[in-house]
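Showing just some of the chains, left in place.
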């Protein structure tokens, strides 16, 4: 009996494998997870205190081999309470910031000047690698939430923050220089440099501590996100620029996704997008940024991106996405697969695979180029996405009245390709009066269907 | 005796290794194969029916580490009978199509329009990733043969086809969406969608099958390459554009290699080439496309490409190529070699290695940048090549009257570099009156040589 067990297991596996090759199989929150979905627990907390937190999403390429082209992209979430400041630092990575909620003042330093920007929901700005910057939440009530696409410059998929000022568990990078170098650089005694610029340790004598403002000391020593007074905020916001209402094409200023007309819009939803062609900050990185609103009970119609891979975060609301891929993508998720074998597998198997998942705020999903996708909203859904390899990207819709790629097919090819006649195909395509966004449970059809079936619900 | 065998083997290996490091060694269809040659059996059949086939060449980087820079390039061969159609599909890869023979109609779909192109031998066109396209063979007699360079966008060296319509063993990607999504997307009952757009399964009741045109049903269900009537072809070819005779620089239209003057031409051969600088479709990919005719008994003179790596397919004829590399390239072919060791080896060994192979139709060979090569034709030879990393590529000829890089050398450097005097070198270089292409067995020299040697043949 003990010897037989493995055989039974193998048989079972054989049956499953056979089954999955005969019909479309669906993955829905199963044990073996949908590799395109990153639930919120796949973020790792880099920093957290009472003023806010920073979380970094797992590396895409460590999740699955299908994301090899996302190797050098990371997704970061920044969240801070009202009247707080993220202290000055620079990173060895380019950042694209998208403001999800709240009102921020971002200050960017150069050797010769500084610029401050007032940012609000929908504002997007590139922070080039190495830029020293600090970010304040100027709102009295609302949390500041920022989604960052991070593109490291030194090591693929890895980046470092260099903090100008130190704190209890984070040292100022200035403290990395030796006493000699610091004294010569600032032309001052090391004691003074340490006292004025470099954070002190616990070993510091109590009496010197007492000389300084206790409140300030604590808040700054506490951590990298600190409390800041209303007066201080006001000083920061002086001369601050807002995203231009006219142009989305500045070299360094923020642009708002909502300042342009939506590229797709109707009563079921809105689709806002800035492509690399439209914005010089996104151009050399080949990145697009978009924001999609899907109203409760609505559907973003099936479509695919021709070249871009989309990384999409759920900001608000609930819903579901369906992504169509091929069976072997899931197998490639297994790291152990022999490479030769994998290739054969790729070329042989053409079974269609449905990847499906429920969406909640904080979740992230990835839509590779060419893969058809549809998203439905069970409550008002707000998504923000970054597109990689987005230059010359085209979005092809597979249903809907306008911009429907299927309706462009020559009549005789429709006849040859589809089981229905060309007339039947055209009639079917014309049945959907909406474009881009539609009702996820169209009443009319539902009723008709119920009449036909004798009121049996079509779940 | 049993113990001694391994020692004898080691000694033998030692002697071979010693021998190969003392003199130029040649590889000619040996057991340990020439890594630059891909015989036709290195293509894998992706699809085949009575109407045609699709074959994909082995990954270059899986063949040998020397092709690491070809990691994201694949070569695909498409072949279809007269009056056939390759059904609509898109790929997560850019394609560069070169028509080898036959007459095609390629239709390219966008959300808002479609374009059809009449293509014939020498025509080349880029099909950007994600474009839904279908390809008909409009000729009454001739097979359509297409060579495709494939540049995946999602995963290096891997790509997927997304079929809009399904068939027996290939599912439509539409079938990947759930019933709910499909019903909402098309605002129709699932039954109708399935009947009209999605291919049915075996479980389909017989009576419904009978309702439809049997002939059409069979041809479409049979596979992705289907038969198509003359009338249907005519409908497809309406408004079809041909490659422009004037310009080779359209953003999306096909260009013919023969529409420009050959870059090199004489009675022994012709060399046609479109470089990325000349064509916007090839520019961002940095690809060149060329076609070379070498007449029977002729030779493409020794030359090398300064930056481009050429992937060359033998379309017609027979011949031989010789490629000059270095000894260690072959060793790197062994995957087991320790990396550190490999590097030392590279830097130390400078032994010249000849790689030589007979060429037959269907064979593919690769010429890395900087590597000298010569090709001779034993029957009229027609080659089509794709060049990777082709921006600013220069072709330097090492023999021939014109464009001979050796003849540019300063007189005193000729004296120092070569065993002969500068005068002797110049006299030798001037002996070849032809440029680019020459007689592979020059009669005159042959006769003289025979006279000198007393009629001993110089094999």
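For reference, chains read A and B in written order, and residue numbers begin at 1 within each chain.
To be clear about the criterion, a residue touches a chain if its C-beta (ideal position, glycine included) is under 8 Å from a C-beta of that chain, and two chains touch if they have at least 3 such contacts.
Keep in mind the model is a prediction, meaning the values are calculated, not measured.
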Full complex, copies of the single sequence (shown: 2): 3
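The rule is short, and it goes like this: only the chains that are shown with their structure count from here on.
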Subunit A-subunit B separation of Cα centroids, rounded to whole Å: 39
Footprint of subunit A on subunit B - complex, ascending: 44, 46, 56, 59, 62, 85, 87-88, 90-92, 107, 109-114, 128-132, 134, 153-156, 158, 160-165, 169-181, 183-190, 192-193, 195-201, 212-213, 216-217, 219-221, 226, 228-229, 231-232, 235-236
Residues on subunit A engaged by subunit B in the complex (per definition of touch): 23-24, 26, 65-66, 68-69, 299, 301-302, 304-307, 309, 322, 324-326, 339-340, 343-344, 346-347, 350-354, 356, 368-372, 374, 376, 389, 392, 394-400, 402-406, 408-413, 415-421, 424-425, 428-429, 431-434, 438-442, 444-445, 448-449, 452, 458
